[in-house]
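Omission of a single protein chain aside, the complex is shown with its protein chains in their original locations.
Here the chain labels run A, B and C in written order, and each chain numbers its own residues starting at 1.
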């Protein structure tokens, strides 16, 4: 076992570190930067990285990539995470998830058209799957795509679309044949988000922020060349996309935020190391840290497996099934620790503020990318080999089953 | 709201208390009394109570009962629980569960024959339902009863039979028609346990004790007059019995043992009231006590409802779903609190010994009378009105389904 | 023995539930602009609900603690955005320990909702009361910005005692803060040698008595909220379909709902017992109150949290009511001091009982 770099890895890491130290400071947003400014900075930073060969690590040079290795990418991302540079999560979707999926399912010309601008930050992506009546059960979507000559006409509504208000392109799943069973009547498309017939409305969350959107399609016309995969073959695109998304989840940002530091500092502020005699504090924090640390080690192991060309094991979802829930429990524990002071959103104490913010964002983390419950079913069935539950919806025409 | 006795209730309670103080001391086993001696004492004590009119409270006098009220019974049981008199749980099965069931399903002559000796402690009962392949799913039993002239011939095996080695009579569920769906081919019988063809073998548990038995039937012949309910109508007998059993569960002994006292004393022994500064101890004990207290209030409310002629609500199973699991967790917590000392079974400290004993008995409490999981299904479906899960076994002939 | 509300109390609850269903302005308060639901508060006052517990001599109905618990439960069920808890405890305090003139001045006004009381009872008070003046700062007091008076526990020469202070007096500085539950506002209170009047004497048990009663009322609010969250979520689990069936048919959802139900039933049993103990005024109260509080906090926490998880995405939108429960659960958990304090009090009372 070796949790450290090989000499070659260490050399590359040093090179990256030097380059980041020289370049990244130009792309740090000021504290009062608005979203437009941050978007501008992220786009500029992505272009800068692409120009220097630090983007599209595993993409071939003809697609604008570095033609390098996944291990290089991982080392770069680890080092980048240590510097305060502009970051907007949604800009990762294209490079990490959409482009790999397109290379499997799309025509080479379309890939060539989209890949380079995506890794250069010119094309930002969003994923248009979820709908009000299709959350965990993605295959239950109702947005319709109807063939009209060489075009498709799209009508319907999507929801929970991160970054739709920023995105240049979207990956859309629509129903093309309601008379087929629910998984077999779906088709995928890529959608220019600034088209006529696309309306994006921000969705205010309980945190008061709007990180998600509703997206409405009204007679949107798409040429058939923007179709991905076969007609009624959209479910395969979904599967590829979600498996890539699961890898993207390995970027620790999306699993949940780490409250170990804030809790330790909050506790220390009320008196030195007295918290070591607070047995409940120690019990809660120790158990939480053991989970956070375990998930982090698993993440690194999976990344290394990937980097060596292996397939990630099912442990990828361990974080999903544990961290967000614990983050919520620990946020509640932290607020309770503060007592009545925890009742007022604190503008001064950054640790209490972080804890309170996690209180409001944790519920979303518990659902994002599939609920904990769905993830446990997957583990039980795919890893432990337990039989699936009986399902009545898989083989009936969608318009005569739950979708009718 | 009134958690105290009315004046009439208080008068009866005082009368009982005086009587118990005068009579019970004659029926207290010595610490070294073996089971045979304790059985002898329990039988004598039940006879004494019946002679004094403190048994069969709600049974009519012609069946040997007091012809009194359920409220009197409850008050008597509460007071009896406070005195150290001989007690063997299995002797309660007949009066609390079997006789009420027989009054619904059995011929009046059979009830008359069995009721008085049962409440007088002459007939001790056991319940012969569970089998190795039929635990939670009682309707999956395989023990066969085959008609032969005016008799039935029984072959098969039961398991988890409390008190079978003491019992005079058993309530048996057997399969009489394997070609019918699983719930519709069952018939109930009462069985003299000392018959030829009945063999009882004690089952050693992880606690090292043997509270349960395996019971084997080999060509046991039963006259048809010992059949209860209709042929193939045994499931109705089961339902009546288990609903009465659930009431019997209200006697707090079977839900789980109370570890509040042992834990408090264990903690106090390691230094005055220092445990009040042990936040984990306070958190764990407070949450545990809140459950124990809540279950106790619910139990009293249900008893009062019953006493007033009402039907007990679904809250009856709240204890089942919480206490045993918590008892296990608190036993583990207590052992851990003792550290390395918790590793050795303690012959000196009665509190640590009680905690360690609960560690070994809690797993059984978590399953007794249906697992926690089954109880939660019942609550979700019967109380909250959620739809049942799809079942494939209910309507197919038993010998072609899971039982084939 | 009777472990339930009386028929009268049930009628009272039913009446109040109807009123709250028709006049509930909690969403308006959450969305901003108001610090509490003034129209509802006025309606409650007008129908006599705020005077239910007051002596008849002061315009009240002298209904006793169990009726107050019933009211708290309904307000909790409705997640009403009103300063009931502090105002009620204020009235109890003045009734129990106020001078004749305090009673005359305050009780009718409290009963008409014209005076709102805020509650700041703390084991280790951050403020001092000497020579008739209050001095110090309280960082977060529920209803601190809207109340006319506050009940404050303060250090004095002869120990910690309770005093009552008018919040429009010179030397009082109050600053509204952002509450974790905007339907229940919170503000800081700063006292710069502000004249105040003592209530009772240090060591007379008044603070403990009021805190216990506040805990019981809060437990009933929590119980009501937990019941409402369960009802809403159960309905959703029946209506919402996924994978071709109502989600309420999945065992994971069933068991989550069963767990909420179990928690609520335990909280109910403990709350009822505490209501009885409150009415009795006997030595059972400290243990009963702490148990009701711990039990109800657990129940409402679980119900509010898992309601969101079962509802899925829709529930984390601003428009959905799930957030109201989630916020209120946290507010009620911490409003009378850290939950750990209640657990400690429970164990302390248990130790006293076991030593006896």
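Points to keep in mind about this one:
Everything below uses one rule, namely that contacts are C-beta pairs under 8 Å (C-beta built on N, C-alpha and C of every residue); 3 or more make two chains touch, one makes a residue touch a chain.
Because the structure is predicted, anything quoted here is derived from the model rather than measured.
Residue-wise, the contact with the chain that is not shown comes from A:293, picked out of A:107, A:179, A:239 or A:293.
Remark: the omitted chain is touched by one listed residue; of A:315, A:329 or A:349 this is A:315.
Checked against the full complex, the candidates A:166, A:285 or A:327 give a single residue touching the omitted chain, namely A:285.
Contact with the omitted chain, checked across B:53, B:117 or B:135, is made by B:135.
Listed here are the subunit A residues that touch the chain not shown: 1-6, 9, 260-261, 264-265, 268, 273, 275-276, 279, 281-283, 285-287, 289-291, 293-295, 297-298, 300-301, 304, 315, 318, 321-322, 373, 376-377, 379-381, 383-390. In the full complex, the hidden chain is touched by subunit B at residues 130, 132-133, 135-137, 140, 159-160, 203-206, 208, 280, 328, 332, 335-345, 347, 356, 359, 363-364, 366-367, 371-373, 376, 389, 391-394, 396, 401-402.
For subunit C, the residues in touch with the chain missing from this view are 250-252, 255.
Throughout what follows, only the chains that are shown with their structure count from here on.
One inter-chain figure worth recording: subunit A and subunit C are separated by 40 Å, centre to centre, where each centre is the mean of the chain's CA atoms. With touch defined as above, residues shared between interfaces to two or more other chains in subunit B number as follows: 279, 281-283, 390.
Residue positions of subunit C touching 2 or more other chains, listed in rising order: 245, 253, 340.
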